[in-house]
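Just one protein chain is left out here, and the rest sit where they should.
Per-chain residue numbering starts at 1, and chain names A and B are given in the order in which the chains are listed.
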Amino acid sequence: MSPILRIEGLVKTYRGITALDGITLEVARGSITGLIGPNGSGKTTLFDCISGFQRRDAGRAWLDPGEPGAVELTVLPAVRVARAGVRRTFQQLKVFAGLSVRDSLLTAAQSGPGFSALEEVLRVPQVRVHERRMRERAAGLLEEFALAAHAERLAGALSYGQKKLLELAMALMTDPKVLLLDEPVAGVNPTLIEALKQHLVRVRDRGVTLLIVEHNLKLVFDLCERIFVLDGGRLLTSGAPAEVAHDPRVLEAYMGAGTRREALLDD
Amino acid sequence: MSGPRAMAVVAVLALALPLVAGSPYVLHIAVMTGFYVILAQSLNLVLGYGGLLSLATPAFFGMGAYVAAILALRFGWDSTATFALAALAGVATGIAIGFPSLRVSRHSFVIVTLSATLLLQLVANNWEDVTRGSLGLANLPPPRFLGVAVQERGEWYLLSVAAAAAVVLVTHLVVGSRFGRALVATRDNEQLALAAGISVFRTRLFAFSLSGAFAGLAGALYAHFITYIDPGVFGFSVSETLLIMVILGGSGTLWGPVGGAVVFTVLPEVLRLAPEIRSLVYGIILLLIVLYRPAGLATWLGRRRAAAGAPPA
Partner (left out) sequence: MLTDPVFLAQLAANGVAVGLGYALAAIGLALLFGILGQVNFAHGELYMLAAFALFWVTTQLGLPYAAAALLTVALMAGAGAVLAQVVIVPNLDRSFESVILGTLAVAVILQNAVRLTFGATPLDIASPLEGVTVEVGGVLLFGQRLLVCAVFAAAYGGLAAFLRFTATGRAMRAMSQNRDACVMVGIDPRSVTRWTGALGAALVGLAGVAIAPLFDLYPNMGTEVVFKSFAVVIIGGMGNVAGAALAGLALGLAESFAGGLGSAVLREGIAFTVMIAMLLARPQGLFGRSVRV
């Protein structure tokens, strides 16, 4: 199977600091792939560059490379990347504080088959049909993520964990091809982490490819089939969790030189 | 009688009052109030629902006024046409100003909206062939809608209320639509809206243009009612007044700005304040809001804080 994402030679610098120094990698279709590395290694910058939130200085990223419908992500603005089927969440949790949970989900599915603002205001039949389908999907996601009881509450009023779930649900409203998750379990309590893990597996089983940036290494090693390790803007290594966890270079990157640890996590 | 029905009756009675019991002066104020309701909703759409601090309302208002006035004086067209064109002029101005300014930083947006208003005032002052410069355009005839002239104060009042009601209705429909949801989304979290596939720029441009239509319409109404306009219609004092009306009335709500428009059109008249004193008071009120009601400010920016006592995860 062809990879779903290909990144080639991605470079990004700010005022003399090289955040990304020529990253090249491929993400397998239908996989859960991890992206780890110490703080400042460039993980979020990588996400930003391929999702249109920052302009890279060099290099390219493709969705469905080699396929007839291939899309070069690095030349698109964020809106078009989202509409091409690559959705993301953010390191700093973002919600629409003034919209209800249900409306947030519906808004996340807004970019339907290209309706103009006028058509939406006048509620032309195509809009109404699309809206009905989206309401059904939203209801399904509300059930799945146990948010149905909060459907009419303002998103800003939810607890932190609930907002995290909402974020994930919003990203799923349009059946994305790829989901870029930036620290999906940061600040979440252990019980919810388990629940989130199950959600993510279910999402992958539906055919969505997941690329996850996380500092929670246990989650990453449990969940991911393949892990990329970034350090100082460069791709240090990649491989299956077991390989990566014992790779001395990775240990050095995380623990510093001269570390006597033999594994990133105690088995 | 049930609550909402009682309120509706009271509202209708209140609206009918000036017609029945009002002196010409009272009717005059009532008509102006209607215009200000329209202007307040214009700003509310962009500021309250869109979260953008726009100082461009006088630009739209002035354009509408001048277009209606010039068409009426030079060509004598029916007012259905001239008013429609005035609203369209507002839309065009909205697109012209919005296009360069909605793409850039929020600071620049405020600056450009202010500068555009100043520039239009300059043009109005200097393009004497068309606008007669600082002399202004006078002796505007009463508007004729398909032959029916609006001349009496009572008739003007009906027109004003009808126009204001229409604008409030349109605002209600727009805000309740999918587009309205998208607009609020861009206000609450621009990045997230982009990540959700919403074109923030186009959404804002549409809202801005629609607000232009409202204010342009108000301009046409104002021009014919006062029968005289000059470059002062582009003045900043309109923005100043509208900010107070919208913010104090309740930004981002449907009826808040309506209430604000009523209060702040009537109150200065009742108190018989000189214009400088009124502006001074508005400035002080605005400063006090900024300093002492930051929660109020956060509300009008639409970032409602999470309700106190949210349940634990």
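One rule holds for everything that comes next: contacts are C-beta pairs under 8 Å (C-beta built on N, C-alpha and C of every residue); 3 or more make two chains touch, one makes a residue touch a chain.
Remember, it's a predicted structure, so these values are computed and weren't measured experimentally.
The undisplayed chain touches these shown chains across the complete complex, B.
Checked against the hidden chain, the listed residues B:Val12, B:Val104 or B:Leu271 yield one contact partner: B:Val104. Across B:Pro24, B:Gly176 or B:Gly283, the residue that sits in touch with the chain not pictured is B:Gly283.
In the complete assembly, the contact with the undisplayed chain comes from B:Asn126, out of B:Ser23, B:Asn126, B:Gln151 or B:Thr227. Touching the omitted chain from subunit B are residues 53, 100-101, 103-108, 110-112, 114-116, 118-119, 122, 126-127, 236, 240, 243, 276-277, 279-280, 282-284, 286-287, 289-291, 294, 297-298, 301, 303.
Just so it is clear, only the chains that are shown with their structure count from here on.
Across the complex, subunit B meets subunit A through its residues 173-174, 177-182, 184-185, 187-189, 191-200, 202-203, 206, 252, 302-307, 310-313. Here subunit A touches subunit B in the complex through residues 51-53, 77-79, 82-83, 87-90, 94-99, 103-104, 106-108, 110-111, 115, 117-118, 120-121, 123, 127, 131, 154, 156-162, 170-171, 174, 188-189, 192, going by the rule given at the top.
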